[in-house]
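I have a structure here, written as structure tokens, and I will follow up with some questions on it.
Heads up, one of the protein chains got dropped from this complex, but the rest are sitting where they should.
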Amino acid sequence: MLDPITVNIASLNLALLTPMAVLAFGALALICIDLFVKDLSKSFFVMFTLLFILLDFTALIGINGPSRGFFDVLLVDGMSTLAQGVILISSALFIITALSNKPFKEFKKAEYYALFMFMIIGFQFMVATDNLVLIFLGLETASLSLYTLIALHNRNKAFEAAIKYFTMGALAAGFFAMASLILYTLTGSIELSVISKVLIARNFAPGAFVLAGVVFMLIALGFKLSIVPTHTWTPDVYEGSSAPLAGYMSVVPKIAGLVVAIRFFDIFLSSQIVWVQNILIFLAVITMTLANITALVQEDVKRMLAFSSIAHAGFVLTAIMVGGTQANSAIFLYWILFMFTNIGAFTMLWIARHKRNLWDTRYQHPFAKFSGMVKVSPMMATIFGIFMFTLAGMPPFSVFWGKLYLISSVVNSGHVVLAVIMVTNSAIAVYYYMKLIVYMFMKDPITEDGNIYEANSSTPIKVIVGITLFFTVTAAVFVQPILSFVTQMIQSSGY
Amino acid sequence: MITLTHYLVLSGILFSIGIVGVLRRKNLLMLFFSTEILLNAVNIGFAAVSKYYGDLSGQIFSFFIIAIAASEVAVGLGLLVLWYKRSGTIDLDSLQMMKG
Amino acid sequence: MEHILSLIVFFPLIAGLFGLVVNKENIKTFGIAVALVEFIFSIILWIGFDSTNAGYQFVQYVALIPQFGVSYYLGVDGISLFLVVLSTLMTLISLVGLNIKKDIKNLVITILFLEMTLVGVFLSLDMILFYIFWELSLIPMLYIIGAWGSGQRVYAAIKFFLYTFAGSALMLVGILYLGYQYYLATGTWSFAVPDWYLLVLPFNTQLWLFGAFFLAFAVKVPMFPFHTWLPYAHGQAPTIGSVLLAAVMLKMGTYAFIRFSLPFFPDASVYFLYPVAIVATIMVIYAAMVAYAQKDMKQVIAYSSISHMGIIILGTFAMNAEGLTGSIFLMLSHGIVSGALFMLVGVIYDRRHTKLMSEFGGLATVMPRYAAIFGVLMMAAVGLPLTIGFVGEFLSLLGFYRVSWIITLFAGSGIILGAVYMLTLFRKSFFGKVTNEKNKNLKDLDKREFTALIPLVALVVILGVYPKPILSTIDLSVKKMINLMERKALLPDTKEFLVKVNSIGGTK
Partner (left out) sequence: MEKYLYVALFAPLVGSLFSLLFTAQKKNVITALVTSGLLLLSFVSSLSLMYAVHSDMIIHVKMMDWISAGNLNLPFGFVVDNVSVVMMVTVTLVSSIVNIYSMGYMMHDKGYNRFFTYISAFVFSMLILVMSDNFIGLFIGWEGVGLCSYLLIGFWYEKDTASWAGNEAFIMNRVADLGMLMGLFLIYWQFGSFEYDVVFAHIGGINPAVVTTIGLLLFIGAMGKSAQFPFHTWLADAMEGPTPVSALIHAATMVTAGVYLIIRASALFSLVPEVGHVIATLGAFVAVFAASMALVNRDLKRIIAYSTLSQLGYMFVAAGLGAYWIALFHLMTHAFFKSLLFLGAGNIMHAMDDELDIKKMGGLFNAMPYTAILMAVASVALCGIYPFAGYFSKDMILAAAFNGGNYYIWAALFIGAGMTAFYSFRLIMMVFFGDKVYKKLGFHPHETYPFVLWTLLPLGILSTIAGFFEHPFEEFTTRLLSKYDFSFSHTTEIGLIFLTLTFVILVVLATIYKYGRGGFSKQIETMPLYILLKNQYFIPKIYETMIFRPYYVLSRFAWKQIDVRIIDFTVDLIAKILYLLGQRSRKMQSGNLSDMLRWMVVGIVVLLALAIFYRPGM
């Protein structure tokens, strides 16, 4: 018979909820305002959202020390704080890109911003807990909002993208639920901490079922991280959605997914379950190789970048496999540095957004579009080039350092062969990044007027590019502070 | 006497049915139904196990699943309707603009 | 004076950024001015350099990522000093000789950027920093070849970039692994080369790491059979590109062998000595033959570089002061000579827009000055005594003779085959009667070309007659390095070998 539950407010430790709460309030407020005040301007929405994101951020910083709360459902440790930080920063960067030169329907809608904020909340919950329910909840909240945001772009491709993403998401949700069910059945708990205790106590018997749970979870998370074979949505969704959103998708949902993955797989890796290790290695290798190879033959820059982000995810997966402080810090270092560059790159595409598809019937940003760009707008070309080289892991730009530290962690864990495979992959990857550079710098220009490359640009967006570029180029200086901070946070949360 | 195993098996079977549906169906609406079946299969499992352990969290989970399923349907149907308006069909194969 | 290295490294970069503002009419002048200043800096460095001190001088150390041991660590010793001077000199010369009009601004800025990376490679004492410059140097060269090249320039550029990048991918793993080994040994992270010099690695580890580094360097050198990017790169690159590529970039590989492979992995180096030496010998002969078969002047010189690099490798792996000093000096001389030869080919290419020998003949009659200068440099290329070319080649072979006379004999055939293709080239294009109408009234070298070439010719003779100051400076650091290798050597055989090759007497 179930005994009644007594709750004492103090133990709820509601302070931990404030960041999400702030944002939730913001979202609701925005909708209400929209109801009463007609035709609010884009700028208002953006600034309003930005404001609340910043409030959220301050609230996040306000929380001190790792602690649990709300029936021990919330878990705010260093890692979650980090992840939330990343999420909020990139959200801030993203939302500003809405202030584009060209008008877009979605940016006029309050719902867009409200949904955006809800999505952020979703991700925040996802990373700020080790309870499967809450993870699931956050995941779905975020995803559902995200589907809608994509669809709001309001073009055929956007809908197609949304539907594809949605359907696969639904299936993934099913898998997640199944995974939770299996684990619950085995351990009688839906809290990862407890689950791990029980499993370890029982030495992971019965193996087949435990692993079955792992498999379902792997695929469910893999879908978020776009790990092969669940990656198929990525290029299509990126192509369908607006450039900045694509950039956002390649950073934020993944960091959230990564955190969950770290939390979940740590159970098995910390007690050397070889199977899990091997499977992760296998998937990581497949993911980066397949993505890189496929990226070689893409005609559209955005699709190419989509595959590249898959490859990057595969890259990071290796670190999850390795586990331990260095690896986990490596993940965050990598992702923070990757965030700036990637958002920068996608923003460049956003700037180059042009109403008519002049060069290709289907693609927005075919390579041909950029040929000879250096002649007509050298500045843009150079910046874009730098972003490309950075993504290729060219030293001394940002991603290189992440890569360095990440590979180092892999090497230190003794997986030298894996490390070799990784560098070989990055060598292959160079080709498709360089393809764009070749077009921009070595082909002859197809058009004389340079501003087609800046059709959609505006001061705020330029600022975004400036910021990202700055961090990309001068990364070498920031690596140390970031690294030490990240490491400290990771250690504090006991990974 | 129906033991936990029966429930789990049932849930498993349902889940498989759901999966097969997801794989086979070309009609978006049907496909969404299949995903619902998936989730509900899991629900059964949770309810049963929660009863078995005498622990509420399972049932809580299934409640949340129901809620999420609902919202999924909301969003999903929304998209579906939009798509129908645009393309006049809800056949999966009509979604082939983007490939390669 | 204590910041001079940073100054030398980053001055071109800063100046290049300023160059963005300069208008394209004056950009070339600007570029030359900058390169000149940079060159003067390097000369000041040379003057300030204490040639009685074998160690690193003007060292500059700033911890970049203390937690991970990455640091900004510069220093110069006898081995790197002259390569730095070479880089700055050749950049200056090539800019003086530059006569491209198209996108001149981008070109000049790119060149300055390239100069920064080249100097950086030779001055870094931190592996990561080295790796950074090493990779960074590819970008400007990619742009130069790809944008100002001819014909299949894009193909050539991409091939060059991917090949070298892929080559150095393994090295990155090697570096990280070595770093970890250092961490295990000392408990602290460090990528500083001097620290790693003290690290004694187990034999097997050495073998693997040697391999990892070898690939990167071998592609850069380029060693047979990783050389096929070179002919394309040279074939398509504009003159200035070829000059810098041949004169400086190829040296990065051989320099790295001396700076890293040998002292880090003495046992492995000795262990792999014969395979490497044999490959080098194949390079020498094979490249010389291929060069002889070429129809295109530039290709001849391109392949001749491969052949000469073979001798450099041999000298390096002689592992005695004679050979190593010789190989370093040969790097300098080959830099100057091949650079000058490429400029000369560029001269004729500017006039006739072809490099095919069959197009020419009797040029000596039409352009006597040109022919004379070409002749001098040709003689330097075939290693005539009292030209710069002889000293290095002689010392390298002399050094390696101590290791194996038979390999030396084969490699030595390079001096014959070298004469064969060079003289044939000279005969085909300069001797005989002027048959081709188009060549009837070619104008001889103009002032710009003279100012670019005369210094090189002068150097070829001066350093050929009096190489001592340079040699003795190099020699000191080389000896220090050899001592280090001897101290570090694990296996008795290695020690024995090193002692043997560094002592006179008792060979057959």
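All chains are identified by letter, namely A, B and C, in their written order; residue positions are counted from 1 within each chain.
In this section, contacts are C-beta pairs under 8 Å (C-beta built on N, C-alpha and C of every residue); 3 or more make two chains touch, one makes a residue touch a chain.
Computed from a prediction, not measured in an experiment: that's the story for all the values here.
The chain that is not displayed touches the following shown chains in the complete assembly: A, B, C. Among C:176, C:311, C:471 or C:498, only C:471 touches the chain that is left out of the view.
The chain not shown here is touched by just one of C:115, C:322 or C:359, and that residue is C:322.
In the complete complex, the hidden chain is touched by one of A:57, A:94, A:184 or A:223, namely A:223.
Touch with the chain that is not drawn comes from one residue among C:31, C:179, C:310 or C:362, which is C:362.
In the complete assembly, the contact with the undisplayed chain comes from C:294, out of C:281, C:294, C:338 or C:494. Taking the complete complex into account, residues 19, 22-23, 25-26, 92-93, 95-100 of subunit B touch the chain not shown.
Along subunit C, the points of touch with the absent chain fall at residues 159, 162-163, 225, 227-229, 231, 286, 289-290, 292-294, 320-322, 325-326, 362, 364-365, 368-369, 372, 379, 382, 384-386, 390-391, 394-395, 397-399, 401-402, 405, 408-409, 412-413, 415-416, 419-420, 423-424, 427, 430-433, 465-468, 471-472, 474-475, 479, 502-505, 507-508.
Listed by residue number, the positions of subunit A touching the unshown chain are 163-164, 167-168, 171-172, 175, 204, 207-208, 211-212, 214-216, 218-219, 222-223, 228-230, 232-233, 235-236, 272-275, 278-279, 290, 293-297, 428.
Assume only the chains that are shown with their structure count from here on.
Contacts between chains trace an open chain of neighbours here, each touching only the next in line. Chain centroids computed from C-alpha atoms place A closest to the centre of all protein C-alpha atoms shown. With each centre defined as the average position of its C-alpha atoms, the distance from subunit A to subunit B rounds to 26 Å. Between the CA-based centres of subunit B and subunit C the separation comes to 66 Å, rounded to the whole angstrom. Only residues 64-68, 70, 103, 106, 128, 131-132, 135-136, 139, 142-143, 146-147, 153-154, 157-158, 161-162, 165-166, 169-170, 172-173, 176-177, 179-180, 183 of subunit C touch subunit A when the two sit together in their complex.
The part of subunit A that touches subunit B in the complex is made up of residues 1-2, 132-133, 136-137, 140, 144, 147-148, 151, 156-157, 159-164, 166-167, 170-171, 173-174, 177-178, 180-181, 184-185, 188-190, 235-236, 239-240, 298, 303, 362.
The touching residues of subunit B, when paired with subunit A in their complex, are 8, 11, 15, 18, 22, 28, 31-32, 35, 38-39, 41-42, 45-46, 49-50, 53-58, 60-61, 64-65, 68, 71-72, 75-76, 78-80, 82-83, 86-87, 95, 97-100.
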